[in-house]
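Complex shown without one protein chain; remaining protein chains in place.
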Amino acid sequence: MASSNAVFLIILVLAAAVFSFSAQRLVRFLRLGQGTHRFDALPRRIVNLLTIGFGQTKILRDPVAGTLHALVFWGFVVLQLGAIEILVAGVVPAFSYADLLPVPVYRLFLLTQDVTSLAVLVAVSVLLYRRLVVKPRRLQGDQVHGGDAILILSLIAALMVTLLLTSGAERVTAARAPAIVQPFAAALAIVLSRMPDSLLSALHGVSWWSHALLILVFLNYLPYSKHLHVIVSLPNTFLSNTSGPGTIGTMKAMDLDAETEQFGASDVTHLSWKNLLDGYACTECGRCTAACPANMTGKPLSPRKIVINTRQRLSEVAPSLVGADDPMSALPMHTGPRDDTDSGARDRRLLDHYITEDELWACTSCRACVYECPVSIDQLEIINELRRNLVLTESRFPEEIQPAFESMERNGTPWAFPASDRAKWAEGLDIPTLAELLERNERADVLYWVGCMGSFDERAQKTTVAFARIMKHAGVRFAILGQEEACHGDPARRMGNEYLYQILAKQAIETLDRYRVTTIVTACPHCFHQIGNEFPQLGGHYEVIHHSTYIEQLLADGRIALADPVAQRLTVAYHDSCYLGRYNAIYDAPREVLRRSLPVVALVEPPRTRDRGLCCGAGGGRMFMEERIGERINVERKKELLATGADAIAVACPFCMTMLADAGKKLDSSVTVLDVAEVVAQHLAEGVTAVPRDVA
Amino acid sequence: MRIAVCIKRVPDMDVKFRIAGHAKGVDETGLKYDMADFDGYAVEAALQMMEKEGAGEVVVVSLGPDAVQETLRKALSMGATSAIQLKCDEVPFDGFAVASALASELGGATYDLIMFGRMSTDNANGVVGPMVAELLGLPVVTACSKLEIVAGRGTARRELEGGAEFVAFDLPAVVTIDEGIARPRYPSLKGIMAAKKKPLATKPANLPEPRLVIARMDLPPERKAGRIVGEGAAAVPELVRLLQQEAKVLA
Partner (left out) sequence: MTHILAFAEQRGGALRKVALEAVSTARGLADGQDGEVHALLLGAPGIAAHAESLFEYGADVVLVVEHDGFAQYNAESASAFVADRIASGAYRAAIFAASAMGKDLAPRVAGKLKTALASDVTSLAREGDAYVVTHPTYTGKVIATARLLAKPALISVRPGAIPAIAKPRTGRVEKVAPVGDPAKSRVVVTETSTSDSKKLDLGDAPVIVSGGRGLKASEHFHLVEELADAFGNAAVGATRAVTDEGWRPHSDQIGQTGRVVSPDLYVAVGISGAIQHLAGMRTARTIVAINRDKDAPIFKVADYGIVGDVFEVLPVLTKAIREAKKAQG
């Protein structure tokens, strides 16, 4: 075997060299991206790696495909050990773990290899069947590389077959352990033992060589396939900010004073290296797109396509940007049909040539895509960066949002209403402003941030008043800013207008700090998220409590006396707000408020609920845009909620309120939409002062 | 082509105005200022003509205190080439005084086209454009809702009561711009940054003694609170009576 060992050594070294070359090339491409710091919050990153990565928690959200994938993944991890043994033995024939490991451990090793290889073979066969026969919808579209998937699955199947054959043939000549630790190899050996020796020897040789070579082929094919994710997804999960480090859902901070003419991204080089890594990590499973409210209602946006396009564009332009450093620039790349001849590549860019405006403006920023991604890709950040470029660099956006921008500048609200009308709802309600309290030398415990919807929208004003009544009832010393409140700029930020956002946010911070505000309550999840999670980027640090949480606490503390809810029998379907739920993981507080306020209430859940909740369609500035393409998201959602048969729909967000109430008109539904605060306020025992539990 | 656009800084109109203590103007506290609407259309139209031609200059001119520099910067951020502030403490109500100051600046340079908004949204006199034209001896076309310049000759659509007319004229000329010509662009941040480096000259305004002066400002009578006139078709006669006699909108 000496000569064949030498040959294998040469092949091994060559394969390693080619792989190292490919890997370095990919790293060089990544370095075309902008810097981003991804080594903070290490404990959280490690937890993510262990749960989402090794634990496959996100993958398993799809029970069928998830289980199969998890089997293959865990099988791969297990079989790595065997692969190392095989590769080393190819050079040093005498090498075997048998000589290194205690017998029980070695036998356990053999058992895992044997069982796992068959399990993977079965899983891969089912997955192949799924792709070739069942053809699930989410695996179609977006120019996904279906053939690539078939090739990889077949390759894995071949790896497993050759592995089993090798083990089986080995057992015929020299069984290293009882049949019980290699049940499948042993079974195979029984069949193979009938072969003539020469044929068996040949079969072993072929199987071994095929297996070893397939490993090397597989390794070297990966960098040129969407299955690069096999290598990249674990690091990608570790480096991601989508599930922990940083505040979830916080938009990327932006330095507007930087000396640059490029704001946001119009091409891959303006994105961060992590956005580019996302492209490598994507295996086109389509879970993001399947969960996207825009996509499911017929809009051109597909979060998967955004990621695939990012990778395609990087592959197209990177070789020419890396230039002479890339000796392979002439070779065809893995990512598809576009040629990467230098001239064309330089003339194109990610925006327009790959990703169109209609796709970008269709996004509701609901984060369902980000939440579903099994490898922690951040599709939303790419969309937001492209939106920023559209607005800040190119001033291109749907014309109907210009009035919203201008109104935010002039009136401090995206709605075309005068700032002087902001506190009109409070007239005659005896609600002090912070300015009035300051004059009287009094202080408030909490500031009630009403928000633009709560201030100007007739319907939302009812929620505003309801929450104010609850706080008064509970004896909370609260105040409002009155006419000093103005939009914090979140809608502008979501629509890509970071400049306007920062002006407004800084003004708001200045106002809040002037009154030394520390604790803020608000009935708007967007205000809640923006002030609580994003103001810190600009130096504003406040404790912000959403009204659902606050009311829940007041109820828990016994500070709210409710009238006897006799004859109340109400079935309520609660609709999760994206900015409360997926952005801030508040799912239980609003439900708890409903349960506590109406003991005989029956809470029902639509099929898509909690972290899978479908967006109402208003987020990401969509509230201020026309929905010209496809079906209406709010109608789609309203249908789901109505299908629960609930008597009422409860929300905890004024935007959800408007969208679902509007959809109700369209569907001619008389089912009322109520804010959780209204449900409580309807049942306040007037004239009764609740005795706080800790006092009683 | 060299185009001058005269713009005015005015408060946002969507507020409840209060009268200042001196009773000769509105209380400026809390007001947000921006370019007057029609002036914005004029700037946009000018920029589009310059862009279409691929060459030329758009100079924006504004009369007033230093605060007008902000409005001029906005026009620069939209894409104007340079700006001139004609400095004075207060913009006179007398349009002729304003026109004189502008004419003395504009007459000293050679512009192919001098553009104005049809009127300012605050004083709403609508006289400055044609007065400047007369002072400079230039032809003037007022209230253009469409404007095209081809090879030194202009064509425009003018809005009239119950109709429109199309006119042709030679440059140099003065035009005033009506609604509908072009929606002013939203400046990009890139434009805002670039505007900081563009030239803005400040010169003293050459204002004559105004002969139309504000004696006082008043708020019109409070609008009555809304009311339900009645139910069903039976309420129609009373509604029509109110529209005729109270609201006076059936003229």
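Lettered A and B in written order, each chain numbered from 1.
Everything below uses one rule, namely that contacts are C-beta pairs under 8 Å (C-beta built on N, C-alpha and C of every residue); 3 or more make two chains touch, one makes a residue touch a chain.
None of the values given here were measured: they were computed from a predicted structure.
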Residue, one of B:55, B:151 or B:215, that touches the chain absent here: B:215
Of B:1, B:200 or B:242, the residue in touch with the unshown chain: B:242
Sole contact to the chain not displayed, among A:534, A:662 or A:675: A:662
Absent-chain interface as seen on chain B, which is shown: 11, 13-14, 16-17, 19, 26, 93-97, 99-100, 121-135, 139-143, 155, 159-170, 173, 179-180, 210-220, 223-224, 226-233, 235-237, 239-240, 242-244, 247, 249-251
Positions on chain A contacted by the hidden chain, ascending: 400, 403-404, 415-417, 453, 456-460, 624-627, 632, 658, 662, 665-666
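The rule is short, and it goes like this: only the chains that are shown with their structure count from here on.
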Complex contact set, residues of chain B against chain A: 12, 14-16, 30, 32, 34, 183, 185-193
Residues of chain A that touch chain B when the two form their complex: 256, 261, 263, 391-395, 397, 399, 402, 405-406, 409-411, 416-420, 498-499
